[in-house]
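Missing here: one protein chain of the complex. Every other protein chain is in place.
Let's turn to chain A:
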Amino acid sequence: MPDEGDSEPREPIRAPLAWSGLLLLVLLGVPWYLPEGTIGPVLLGFPLWTLGAVLSSLAICGYLSWMLLSLWETPEQRTGSPGESPRETPHDGNGDTNGHGGAV
């Protein structure tokens, strides 16, 4: 559904594969693949599936950080400016709604 075009900024929502990866990590952290009541095998005093859930959470944190840093191109990055806010127009409905970032 996202608009295509080279002029569009890079945004996480435009990367469906990345979202599929995130969903996969969430699913890997949930022990749906084991029978109810399973405990073993045990590692370091904890069932292996619990360690899998913790590792999945760590992976999700790392993955989301990557998504934030790599898939989100801010207006500052596009223009090379050091953190200026986009131009603002009064909230009176007179602004061009199809301007930068408004191509929705």
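Methods note: a contact is a pair of C-beta atoms (placed from the backbone, for glycine too) under 8 Å apart; a residue touches a chain by one contact, two chains touch by 3 or more; residues count from 1.
In this section, contacts and distances are computed from a predicted model.
K.L.:
Of the candidate names "SSS family solute:Na+ symporter/sodium/pantothenate symporter", "Branched-chain amino acid transport system permease protein", "3-isopropylmalate dehydratase small subunit" or "Protocatechuate 3,4-dioxygenase subunit beta", which one corresponds to the UniProt protein name of the undepicted chain?
P.N.:
"SSS family solute:Na+ symporter/sodium/pantothenate symporter"
K.L.:
By the contact definition given up top, give the residues of chain A that touch the hidden chain.
P.N.:
Residues 1-3, 9, 11-13, 22, 26-27, 29-32, 34-39, 42, 44-47, 49-50, 53-54, 56-58, 60-61, 64-65, 67-69, 71-72, 74-77, 83-95, 97-102, 104 of chain A touch the chain absent from view.
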